[in-house]
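Missing here: one protein chain of the complex. Every other protein chain is in place.
Up next is chain A:
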Amino acid sequence: MNQPNPEAEFRAFLAENRFMIQRSRSSGRHVFYPRIAEPGTGARDLEWVEASGAGTVHSFTVVTQRGDAPDYNIALVDLAEGPRLMTRLVGPGADTPGIGQAVRAEIETPEGGDPLLVFRLVAEGEAEQ
């Protein structure tokens, strides 16, 4: 087994400011979240590849908290590579995205906290990198 601890490896990449996902060598399919085998087939040939960071908003919600605690958003993002993940949107329009709107991954490291994968809306007409 060449990936004894997929979660720890994913987090170590994040700490290096890299968003990595897995891909099966045999099927070419991308996998997120990280695991020891490809879901569905059980193929134990997952390798780490750099994610493009490109995605689109699949759905979103804004959660209201009790008292004075601020609202926060939760989004599901479809990665260009295929997998869908849960995340938070940041930046302008983060609480009012359109479904299908383009987003780009960022790694946010709160002071004293662990690095976290977030996504920023890509303004219309903004050149894709």
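One rule holds in what follows: a contact is a pair of C-beta atoms (placed from the backbone, for glycine too) under 8 Å apart; a residue touches a chain by one contact, two chains touch by 3 or more; residues count from 1.
Note that contacts and distances are computed from a predicted model.
Asks: Assign the chain not included in the display its UniProt protein name, restricting the answer to "Thiolase", "Carbohydrate ABC transporter substrate-binding protein, CUT1 family", "CheY-P-specific phosphatase CheC" or "Sarcosine oxidase subunit gamma".
Replies: The chain we cannot see is recorded in UniProt as "Thiolase".
Asks: Of the listed residues A:A12, A:V49 or A:I99, which contacts the missing chain in the full complex?
Replies: Only one of A:A12, A:V49 or A:I99 touches the chain omitted from view, namely A:I99.
Asks: List the chain A residues touching the unshown chain?
Replies: Touch with the absent chain occurs at residues 7, 32-33, 58-64, 72, 74, 76, 84-88, 99, 114, 116.
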